[in-house]
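Take a look at chain A:
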Amino acid sequence: MTVRSRVFDETLLAVEGISLSFGGVKALTDISFDIRKGEIRAIIGPNGAGKSSMLNCINGFYHPQQGAITYKGVRRSQMRPHEAAEQGIARTFQNIALFKGMSTLDNIMTGRNLRMKTGLFWQALHFGPAQREEIEHRRAVERIIDFLEIQHIRKVPVGRLPYGLQKRVELGRALAAQPELLLLDEPMAGMNIEEKQDMCRFVLDVNDEFGTTICLIEHDMGVVMDISDRVVVLDYGKKIGDGVPDEIKRNQAVIDAYLGVSH
Partner candidate 1 sequence: MLYREAGQFKTTYGADQQIFPILQDRIFVLAVIAAALLVVPLFASQYLYTEILIPFLILSLAAIGLNILVGYCGQVSLGTGGFMAVGAYAAYNLWLRVPEANNLIVVFLFGGLMSAAVGILFGIPSLRIKGFYLAVATLASQFFLDWLFARVKWLTNYTPSGSVAVGDTSAFGWKIDTPMERYLFILAFVVVATVVAKNLVRGHIGRSWMAIRDMDIAAEIIGFRPLRTKLTAFAVSSFFIGIAGAMWAFLRLGAWEPLAFDINRSFQILFMVIIGGLGSLLGSFLGAAFIVLTPIVLNQLPGWFGVKMSTALLSHLEFMVFGAMIVFFLIVEPHGLARLWAIAKEKLRLWPFPH
Partner candidate 2 sequence: MRLMKAALLGAAVAAAGLTVASGAQAQNEQFIPGLIYRTGAYAPNGIPFANGVADYYALVNERDGGINGVKILYEECDTGYATDRGVECYERLKGKGPTGAAYVNPLSTGITFALTEKAPVDKIPVISMGYGRSESRDGSVFQWNFPLLGTYWSAADIIMQHIALKEGGFEKLKGKKVVLVYHDSPYGKEPIALLEQRAKMHGFEFTPMPVTHPGVEQKATWLQIRQNRPDYVLLWGWGIMNSTSIKEAAAVGFPRDKMFGVWWSGAEPDVRPAEGGAKGYHAAMLQHGAGQFGVHADLKKFLYDKGKGVAKYDETGEVLYNRGLVNAMLGVESIRTAQKKFGNKPLTGEQVRWGIENLDLSAARLKELGFEGMLQPLKVSCQDHEGTRAGRVQQWDGAKWVVVSDWYQSDDKVLKPMVDAAAKKYAEEKKLPVRDCSKES
């Protein structure tokens, strides 16, 4: 097992003192960490630790009551999800959130939505600029389809695909946006070894080839320690550890949390 050791200097996103609660239930308490440009950052923690809530805060779906997020040098306390998308943040979901009535191709094409600008008029004619634009983006999407090796399911409605493939399509949709920051919420949950290996390969390739910064949530410790540059650990909505994988492995608080030592 080789620990990747790369050095990253430039901070892409910094979370400062985030607290989030639903009614009286505290989901996150005073969380701070940063994500640096080009790295693969993992968020881990037991079930209910607040990992997904953290991602939801980052891409503007939840609005934390306290704290702020600095992204690309701009500090803000909240933003709308589509603003986050416009800023180059794309993500996948823990429970697959594909558009079930649409084909694989169309799903991935939706990832290009922010780059497709032709108005109603040309769209209605499907001619001239609209057609040129469609073909241009189709080309980009076909590259992603090739990259993810899903050519054969191009025209199949995603509702009919097996779980593993759906996860892959969802990754494709996020990639289609050519994000600067890619949030992956348990990309390998429920997969067999083979599928996991494929997915790891894709994640690493994305990071290497496109230089995309990735923040992922994952339960499989082996995978996390293998591919991530730095890891942050949450438990009961609090941060209990932050560092390179080797540090985390030795962190007593983390070990306790995973072994269920009472607080």
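By definition in this document, a contact is a pair of C-beta atoms (placed from the backbone, for glycine too) under 8 Å apart; a residue touches a chain by one contact, two chains touch by 3 or more; residues count from 1.
Criterion applied: all candidates are chains of the complex that A comes from, given by their letters.
Predicted model, so just to flag it, every value in this text is computed and none were measured.
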Candidate from 1 or 2 that touches chain A, complex-wide: 1
Residues of chain A that touch candidate 1 when the two form their complex: 59, 61, 80-82, 84-86, 90-91, 93, 97-102, 106, 109-114, 116, 118, 120, 123-126, 130-131, 133-135, 137-139, 142, 173-174, 177
